[in-house]
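Omission of a single protein chain aside, the complex is shown with its protein chains in their original locations.
Our next item is subunit A:
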């Protein structure tokens, strides 16, 4: 595909209602999708709105829907995703309101992190005060390993945008918020376990997950939100069955 002299790029323009605009962009041997978007904005149409910051896969702000699939555009080489004849289709992330062009509004996504009690609540120090002493958490302990498995999430919303259950149920908390909750359920220093498990239970929470694992498949950090959600379900199953909640 690198042989095509130029790429035919369809870019979403407008808000919820909008249309695709076509741009011809020179094809290069080494080129990310973010390079293509930047080229369009700098050389062809300065009114194009898009979002990026670090360009190296650290910040998670450049995620978009590329040829139907949510991805970090900065870490996606054009030659790996380009269609026949150099075709690229760029949309904002799905399952989120569109602000303009390629920029999705991530407010509902982060609101759900707080609904899932995604903030650390120190056990012996209310109101976020600094505890008196260091907590000792053995790195090899099961809970520490389970927390470690999900802690590297940078909140790019690729999983949320890829989740069918979010599309079916607007209240569903989504993979990232539930993954965050699971890391905190496994944090032995945290004191809000009970409230957090209440917050992630039921139809808007982990129990709606169908385990189809699009989140796990598409997570650019190779995290496994499906496994985290299964962990929440398992914990709530035994707690409910044994009358612990």
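Going forward, a contact is a pair of C-beta atoms (placed from the backbone, for glycine too) under 8 Å apart; a residue touches a chain by one contact, two chains touch by 3 or more; residues count from 1.
By our rule, contacts and distances are computed from a predicted model.
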Can you tell which of "Succinate dehydrogenase", "Anti-sigma-W factor RsiW", "Dihydroorotase" or "ABC transporter permease" UniProt lists for the chain that's not drawn?
"Succinate dehydrogenase"
Contact with the hidden chain, among A:28, A:55, A:144 or A:207, goes to A:207
In the complete complex, which positions of subunit A touch the hidden chain?
165, 168-169, 198-199, 201-205, 207-208, 233, 236-237, 240-241, 245
